[in-house]
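One protein chain omitted, others in place.
A, B and C are the chain letters, set down in written order, and residue numbers restart from 1 in every chain.
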Amino acid sequence: MDELSSNTIEGFEPKIVAFMCNWCSYAAADSAGVARIPSPPDVLPVRVMCSARVSAELVLKAFMSGADGVIVLGCHIGDCHYDSGNHRTVKRIPLLRKLLIYMGVEPDRLRLKWVSAAESPQFAQVTKKFVEDVRALGPLSAPLRVEEPAGVNRPGVVEGGVP
Amino acid sequence: MTEENPMRPYLGTLVGTKELATNIRLFQIELNDPVEREKFFVWRPGQFLFFSALGVGEAPFGFSNIPECGPAIEVAINNVGHVTRHIHMLPIGSTVGIRGPMGNHFPMDEIKGQNIVVLGGGIGGAPLRPVIQYILSHRADYGHLTIIWAARSPDLLVFTDEYDEWGSAPDTEMHVTIDRPAEGWTGNVGLITQILEQVAPSPENTATITCGPPIMIYFVGKTLGKLGFSEDQMLITLEARMHCGIGKCGRCNMGEKLVCLDGPVFRQSEVSTFLESFL
Amino acid sequence: MRFISTQALRDWLDTLARQVTLIAPVETEIGEAPGLANPPASGMNTLYQPVSSADEIAWDFRRTVMSAREFLFPKTETLFTIETNPTGKKTLHETKMEGQQVIFGIRPCDARGLRVLDAIMLEQKPADVYYAQRRRNTTLVGLSCPEMWENCFCTSVGGAPNSSDDVDILLTQVENGYAVEIVTEKGEKLAQGIPLQEVEGLVLPEPRLNEPFETPTEQQWLNSFGDVYWERVGERCLSCRACVYVCPTCRCFDVRDETVVDSAGGRIMRRVRSWDSCQGVNYRTVAGGANPRANPDQRSRNRFFCKFYYVPTDYNVPFGCVGCGRCIAVCPVNIDISEVLRDLAQRGEA
Partner (left out) sequence: MIEELRAKARELLESETVECVIGYEVGPTGRVRPVFVYEPDDVDRLVFNTRCDHNLVTYLNRRNKPRKRGEEVPTTGILVKPCDARSLQVLLNENQVQRDKVTVIGVACPGMQNADGTPEARCLRCNQRVPLLYDALFGEPPEVSDIADTYADVEEIEALPREDRLAYWLSELDRCIRCYACRQACPGCFCDVCESERDDSLWIGITDAIPEKAFFHITRAFHLAGRCGECNACEMVCPMGIPLSLLNRKIVKEVEQTMGGYHAGLSEEPTPLVTRLTGEEDIDEIH
């Protein structure tokens, strides 16, 4: 994920990581492509076996590695391939989102949506909307991102001699 | 910066690798800068270096050859941790970082004229190869050489293709053993301590050099004691987690001794006085 | 005796702050949030921080939470970077520090702590160049302590609240200003900019001292090593690192590599080092999983031995501890280094 890099605000194109369930949204994305339904190019798809695989760590790591927005796509409740995985997702991701908002991250940077394998138009629509929302926010900033390399903001030593 | 920065690695190139045993590979490195190469190619048997997989991390390893047996720096590395796993994935031609040579070395001058017993276990044999190379290339300076080489199983024996050369060198005997019987293995079976008792080298004017897992070093020491060796005659080389190799990071202390500066080579008699045990 | 009035000192510091990095004690309010009426945690923290004027300085501070060592040996520093250009060629850039910094208001114990770091990082060859550069470019303007506070025991380990041994300039508060003692050449150079007055018969206040105590002998340390006493001291240790991170003399570090991608898509490899602590559980774990100091009491014993036996044995300093008392103050379970010293010193030599 450290392939991602951030751009400047001018002409800002957000980097989006989409965690997609193998059994629904990934298939939907696939068939959206086959059906030539236009979907945004800024989305880096990450296939997971279940949306419940998407731990807080994965979301945070995506943010820290350059994602400006993270969207998690899973099966509708009742349709989980593993029976109850998305019941975990729906408790986990909204809770993480609330915590991030509480810490000052914009609400629109993390989103959870249900997209079944048959819903390729919805897939395109959901991701397009998300990209637009994140684009409006601009690049991700603190607390999960710093522009300076680590240590630079430490009070170091500046130019100049002893007077 | 005017002073030499000991934390800065020399850049080198991985020029070759050789499979030694299961998960153990020999890495051959050439340094890119000829000036740095000249400074670096003075290491002695027993010293160690820091090998960086750049961007992943660095870790300390013992040298597996002597400069005279160059042209490359050779290091045997076991794939056990995070850094070594990445080192094993490096393709030939990769740029790597090398820091060193560090630590003390086996007192090859002090033990001149003595008989030498070399005891290596598993990957612990790697830092002993320079000792053997050194003795064989200064053969007249040393007495009888006994090499006892051990591993848990045949696939973990390192430098197997050099055993014939070592065993057939003048005034040299070579014993190889594995811990448990294995299919197709016709050589010795038994722990290194058992073979040591069978070979029973005489303690008269003899120095022993041991490297292996801590538990092996401990029991080899016991056995040598039984054979009449004094702790002063036993040289061992220890390992510890370390990050600098120059006595700064504080990581490798055993009591007041730092493995990186005071070691890695110690006499058993010194180790016995350490506050903390290496086990 | 040389003297500077409070106002002249403040003016000089204001000027100095524009010329060099000026580090000074600053009071930071905990829970300082815009619009937050009731900060959830209460209390004040004094920390050494860069300041731009004398107004920011906490003039009547006591002991800072963290020592000043982070300005010579930062919590995190980049050792070097390696850049790979599009043709694959790699170039290595070492981190260099240029320019000057002045630490104003360093307490004599913290300055003495730097003396211990000097012995380890500079005098023990090869020297650590990162520390050496910062040390060379740093001038210490000390401020005597008016008294020894709770947990302070500098006088038991060879220091004093008004010691000028390890600073470049020592200031001592007197009426309407400060008495100035210039100790080193570096201090002399810096003091050229100070408008000093010569005042006759200036009487320096005597600091209030805590009762000093005897520290254990080398033999007492050695004898105690295998004692169950260390288990009793260390078993309540939580294995956090607070004591080590606030210590002015601890120097253990960890080194890691990071790879970052720059905006042009090129890869930059960065090697960083950060503070580490012998109290951490996996401090000594080697690849393969063996941990020679698996128990908290072994780790806690290591800290005490490091300060009072290992460092004095290995390096040219009498103690690895300066008696600042910070580790006592921060320890959540009240592991008290002065209690340990007293306990051991009371034992027989046998």
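Throughout what follows, a residue touches a chain if its C-beta (ideal position, glycine included) is under 8 Å from a C-beta of that chain, and two chains touch if they have at least 3 such contacts.
Everything numeric here is computed off the predicted structure, so don't read it as measured data.
Novice: Who does the absent chain touch among those shown?
Specialist: Looking at the entire complex, the absent chain's contacts are A, B, C.
Novice: Considering the complete complex, identify which of C:Gly193, C:Gly226 or C:Pro332 is in touch with the unshown chain.
Specialist: In the complete complex, the chain left out is touched by residue C:Pro332.
Novice: In the full complex, which residues of chain C touch the absent chain?
Specialist: Residues 28, 30-43, 45, 47, 65-66, 75-76, 150-151, 232, 235-236, 238-242, 244-246, 254, 256, 258, 272, 274, 276-277, 280, 282, 296, 328, 330, 332-334, 336, 339, 342 of chain C touch the chain absent from view.
Novice: Just checking the interface: what residues of chain A touch the absent partner chain?
Specialist: The list for chain A reads 56-57, 60-61, 64, 76-78, 83-84, 86-88, 90-92, 94-107, 111-114, 142-146, 150-151, 154.
Novice: In the full complex, which residues of chain B touch the absent chain?
Specialist: 81-82
In the analysis below, only the chains that are shown with their structure count from here on.
Novice: Per-chain Cα mean versus the mean over all protein Cα atoms: which chain has them closest together?
Specialist: C
Novice: With chain centres taken as the means of their Cα atoms, state the distance from chain A to chain C in Å.
Specialist: 41
Novice: Where in chain B do residues touch two or more other chains at once?
Specialist: none
Novice: Please give the residue numbers of chain B that touch chain C in the complex, ascending.
Specialist: Touching chain C from chain B are residues 1, 3-9, 11, 52-59, 80-81, 84, 95, 214, 239-241, 243-244, 246-251, 253-256, 258, 261, 275-279.
Novice: In their shared complex, at which residues does chain C touch chain B?
Specialist: Counting only chain C, the residues touching chain B are 79-80, 82, 90, 92, 94, 96, 120-121, 124, 126-130, 132-133, 222, 225, 251-259, 267, 269, 271, 273, 276, 278, 283-288, 290, 292-293, 302, 305-306, 309-310, 313-314.
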